[in-house]
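Structure, as structure tokens:
Removed: one protein chain of the complex. Kept in place: all other protein chains.
A, B and C are the chain letters, set down in written order, and residue numbers restart from 1 in every chain.
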Amino acid sequence: MAKSLKIAVIGGGSSYTPELVEGFIRYYEHLPVRELWLVDIEPGLWKLNIVGELAKRMVARSGLPIEIHLTTDRREAIKDADFVSMQMRVGMLEARGQDEAIPLKYGVIGQETTGPGGMMKALRTIPVLLDICRDMEELAPNAWLLNFTNPAGMVTEAIHKHSTVKSIGLCNAPIGLLKWLAEKYNTPTNRIHAEFVGLNHLHWVSRVLVDGVDRLPELLSGEDSFAAKNVSGSDFDPEFIEGLQALPSYYLKYFYMTDAMLAEQQAAIAQSGNRAEVVKRVEKELFELYSDPDLQEKPKQLEQRGGAYYSEAAVNLMRSLYNSTGDVQTLNVPNNGILAFLPDDACIEVNCVVTSAGPVPLQLTAIPEPSRGLIQAVKTYEALTIKAAVTGDRSLALQAMVHHPLVPSVSVAKALLEEMLEANRAYLPQFFRS
Amino acid sequence: MAKSLKIAVIGGGSSYTPELVEGFIRYYEHLPVRELWLVDIEPGLWKLNIVGELAKRMVARSGLPIEIHLTTDRREAIKDADFVSMQMRVGMLEARGQDEAIPLKYGVIGQETTGPGGMMKALRTIPVLLDICRDMEELAPNAWLLNFTNPAGMVTEAIHKHSTVKSIGLCNAPIGLLKWLAEKYNTPTNRIHAEFVGLNHLHWVSRVLVDGVDRLPELLSGEDSFAAKNVSGSDFDPEFIEGLQALPSYYLKYFYMTDAMLAEQQAAIAQSGNRAEVVKRVEKELFELYSDPDLQEKPKQLEQRGGAYYSEAAVNLMRSLYNSTGDVQTLNVPNNGILAFLPDDACIEVNCVVTSAGPVPLQLTAIPEPSRGLIQAVKTYEALTIKAAVTGDRSLALQAMVHHPLVPSVSVAKALLEEMLEANRAYLPQFFRS
Amino acid sequence: MAKSLKIAVIGGGSSYTPELVEGFIRYYEHLPVRELWLVDIEPGLWKLNIVGELAKRMVARSGLPIEIHLTTDRREAIKDADFVSMQMRVGMLEARGQDEAIPLKYGVIGQETTGPGGMMKALRTIPVLLDICRDMEELAPNAWLLNFTNPAGMVTEAIHKHSTVKSIGLCNAPIGLLKWLAEKYNTPTNRIHAEFVGLNHLHWVSRVLVDGVDRLPELLSGEDSFAAKNVSGSDFDPEFIEGLQALPSYYLKYFYMTDAMLAEQQAAIAQSGNRAEVVKRVEKELFELYSDPDLQEKPKQLEQRGGAYYSEAAVNLMRSLYNSTGDVQTLNVPNNGILAFLPDDACIEVNCVVTSAGPVPLQLTAIPEPSRGLIQAVKTYEALTIKAAVTGDRSLALQAMVHHPLVPSVSVAKALLEEMLEANRAYLPQFFRS
Partner (left out) sequence: MAKSLKIAVIGGGSSYTPELVEGFIRYYEHLPVRELWLVDIEPGLWKLNIVGELAKRMVARSGLPIEIHLTTDRREAIKDADFVSMQMRVGMLEARGQDEAIPLKYGVIGQETTGPGGMMKALRTIPVLLDICRDMEELAPNAWLLNFTNPAGMVTEAIHKHSTVKSIGLCNAPIGLLKWLAEKYNTPTNRIHAEFVGLNHLHWVSRVLVDGVDRLPELLSGEDSFAAKNVSGSDFDPEFIEGLQALPSYYLKYFYMTDAMLAEQQAAIAQSGNRAEVVKRVEKELFELYSDPDLQEKPKQLEQRGGAYYSEAAVNLMRSLYNSTGDVQTLNVPNNGILAFLPDDACIEVNCVVTSAGPVPLQLTAIPEPSRGLIQAVKTYEALTIKAAVTGDRSLALQAMVHHPLVPSVSVAKALLEEMLEANRAYLPQFFRS
């Protein structure tokens, strides 16, 4: 691999970018980034400029020989890159707002990474991403694509099915759990072995070894349990968690506590508008901060944004690929038999040993029996959604929508699909060919 | 195989029995039944006597050398039997009434073969049935067990997992579809090849050849479609059916049209009490008819009872096993790789060639992609329910309940489970050990 | 399907053709052949004419409205055909002679359907056959291709992998065993259910029901055993057969009795030249008979030719496809999970229910454990041979040769490959591109 690296960040104008820059600075010794290309589209140019200038100030302060390039020409950025990081948002926060709000009108969970909302985000995103992959196949065929764009599982699966680009999907949830365990048990994360089973935003942790000691039983039961500690508006039911014999991902609340989560969402939207609106406000404040010409480091407020550890996940993975470290990371990769009940080309989220030739998944030693149904159901919806995204076939889109576990019936699915496709018309040319 | 056959019918006092007797008379030439033992429990003795006397009159009229035995001693009936037919109902219609009514209070579909209701029926039935299997292992180890007892898929799977008895599960739905097609296309059923994919009460028909001609496209679309013709209170949506590329079982309405079916059930119970009540009334009338000493044949009214073709399915299967005919029938058998995404020991409902050594499933040529999620989810619930039935473990029962697609959340599942276990206390000793 | 059928026979000048014609005449009622096109290449034209005239006399005598067409234009013959039967021999008997003789020089079994000889026949045949498939894709896309050309398993697999033609491989060995059993037990073949497990010319029969009675134990043991009765120069060892718990195909002698079979082959070639020479002499005599203008039926002598039941197998299959009979036949079809340890696209020889949409394989109920190794090893050689045939890659051909169980070492494989490729130079353009 090249001795000095070129990295392209698609969606470089994101408010997360300072985290990434901070990571590159901190780990420069193991990941010698020479060129960092931040790419964005015209409507995001003002954000790109603000973030880009902050990045330049951060690098200047570090004294490292990293060049920051800002551009709207993604082909120039991709050319000969070693890594491409994908963190864009087709339709921006406005579209997210609709993903979250429209389903609520039908009594259905509104969420941008699963259900009807996740489906819309996938339909908007996949064609754009595959276009970028075409550029990569031509201009940087050996580059690794690190995909953070949600729904990360579906998007990564779409790339594996429809492109030759070497792509890995990433999420901050697994690293978040490791950090939580590391703090709880006062040990470094590399002394923790947690087995993740499932899909992106739909995983169960079925084994937890901390310093070689099995900590799952105590995490499942009693006062100190995961259910009790994983504080949010609504907690998992402790009895249920103990029977499950695994720690469910936070996102599983949408499936296991559908009624309570729906009530929460409806109350929230009634009170303060949808979450997209909240995020917009936070972003606005962040960009005001970023604009301060005296700011030379990532501001503390960024951490409230919700995407903690994204940067750490990305830099860790690049470092391990570059140095062929052989450490274990939780990644979104093609199944190839790891979950025997899913197709080989399904994208799953599991532990992998990271080598320079890519991630190699580990066998699963404990698949929670109850998880099988939800994994298969959501994967079915994902595979159908990918086909719909690529073909623009409404009939497939309806099948995908109907078969998502959060959608209660064909009649609701039809109405919801109609309204949501229309609302996304500007971003779904494949569904509105004359 | 024996040249003159002994057949035991567990639950012989059922109102369906005259159909079975009619079948034995009609097909005597291919299935030489010498002894027919009708068994029932004490509380059902009065029904057994009425039905048994009718059976004797039917046989007398036929002039065939079939002996009818009525007994409450099931071991005597089972001893050296060639076939045992299982059609009992633990808890009788009262329990069914609760299976159907309690879930409705929580806004959940009430159904005795799936969801919370199906789970309760399985919990009541499986231990009793495994007891009978113990007797068969001892007294008739070579006999075939034909199981009609619902939920037939779960019950048959439980027998395969926990007994060495040779058991096959049967349902009248597949033969019902063949009859419907035979009438529509004016051809005998043996000229129809329909591929059934899925589980008992959860199948899709993905291929229909009538006299060698592919009729699926026309059954999926247009005025003459399955959706349009399959008249009931609520029909399947034609657009959805066309996208599905398969004919869904009637029972899939509970999953695809949950809202409408729930409304129907709630309206029905409000108006005329639950379906169990209706059935009780029909039964009462039937037994009055059966009591008529001049009646020597199956009365027409029996057909309204809803279990059409049960007898035909049973006699067909016995005939094919006895004669090793090699014809194709749709049966509930262990999976062993036919649906690659299910465990080998999962019970599935598929086409089989029937030989004297048992049914041999056919490979599936067209598995509807959308069906995978529901099949896996319901099978997960089924496997967990079987474990709960055998162990009496409430925690497993909760996992089973939570993971059924018709149950909306852990909190509903907990309340429902509590109330339903309590309501079934008399029939669930495994859950109420002191 | 068409009401009057057009059938094309590639390699129509074969001495087997009168059997086929006899079959069409006998089963005309169920298979209304209107046009029978016999195709051959220029060097075989004299044989085509002799056989074709005999066919015309046979039809004339029958009084049926079947037209016989003789041609060297295969595209004309294929156009709009309903069935294409493939029974050609690239390189004719001369090439077969080399397939059988050259390996013997190296102490290796010489056989035209497996080992080095089978490999050469596959390398010669597959490209020609794929060319014909190109014509079929264009001119008769709905036709069924019935392939008798050996090595039938490899050839059929090659077609499935590299063409969209609907193709089925056939062999007379399975029907031969059924006929042997039918005679032994004095019952029609449709009363026999024998489970075939494996590949073409490499199968085991692991279950035999005759009139519903399990006859495997007696066929495996004692005086009346398969080993004792299956008389040839060398018999299977009875003790071994009993331990195997299955009846091995005749061809398994090459693997289980390699030393004895090799000695037999070497003695035979020393005494009377290779089998290809013997066959040539028989053929010569047959064609003299066929030329007799008074001959109006298949002569008795044809049966000595060794290919008994080929015609019956072909006509049976066409009849069942045409009438969608749903009967069970043993055919070469893609695996798709039936043998879980082989790839989905591997061609296997197993029981299938025949419908108008094609053969549907039956699940295997008893795979002899010892068979797994040989099946996998030979299938590996087959898959590599197909790749070599299509690409002309010598390195792949060497891998295929080395990994065949009858080839003792890399060094023997290299020498053998070199000599055999050279000997087949005229028929292997893909390996001798300038």
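Criterion: contacts are C-beta pairs under 8 Å (C-beta built on N, C-alpha and C of every residue); 3 or more make two chains touch, one makes a residue touch a chain.
This structure is a prediction, so every number in the text was calculated from the model and none was measured.
*Asks:* Going by the stated contact criterion, tell me the shown chains that border the hidden chain.
*Replies:* By the stated touch criterion, the chain not on view contacts A, C.
*Asks:* Of A:R26, A:K179, A:H193 or A:K280, which sits in contact with the chain we cannot see?
*Replies:* Per the contact definition at the top, the residue touching the missing chain is A:H193.
*Asks:* Which residue from C:V33, C:L362, C:A383 or C:A423 sits in contact with the chain not drawn here?
*Replies:* Of the candidates C:V33, C:L362, C:A383 or C:A423, C:A383 is in touch with the missing chain.
*Asks:* Which residue from C:L20, C:V210 or C:M257 sits in contact with the chain not drawn here?
*Replies:* Per the contact definition at the top, the residue touching the missing chain is C:M257.
*Asks:* I'm checking contacts with the chain that's been left out. Which of C:N186, C:Q271 or C:S409 qualifies?
*Replies:* Residue touching the chain left out of view: C:S409.
*Asks:* If you put the missing chain back, which residues of chain A would it touch?
*Replies:* Touch with the absent chain occurs at residues 1, 190-191, 193, 207, 209, 211-214, 322-324, 326-328, 336-338, 340, 353, 355-358, 360-363, 365.
*Asks:* For chain C, which residues reach the chain that was dropped from this view?
*Replies:* Contacting residues on chain C, toward the hidden partner: 236-237, 239-240, 242-244, 256-260, 340-342, 369-370, 372-381, 383-384, 395-396, 398-399, 402-403, 405, 408-412, 414.
By our rule, only the chains that are shown with their structure count from here on.
*Asks:* I need the common contact partners of chain B and chain C, sorted by label.
*Replies:* none
*Asks:* Find the most central chain, measuring centrality by the gap between its CA centroid and the centroid of all protein CA atoms shown.
*Replies:* Looking at where each chain's C-alpha mean falls, the closest to the middle is B.
*Asks:* By mean C-alpha coordinates, which chain is most distant from chain A?
*Replies:* Chain centre farthest from chain A's centre: C.
*Asks:* Can you compute the centre-to-centre distance for chain A and chain B, using the mean CA position of each chain? Integer Å is fine.
*Replies:* Whole-Å distance between the two chain centres: 45.
*Asks:* Using mean C-alpha positions as chain centres, tell me how far chain A is from chain C in Å, no decimals.
*Replies:* 54
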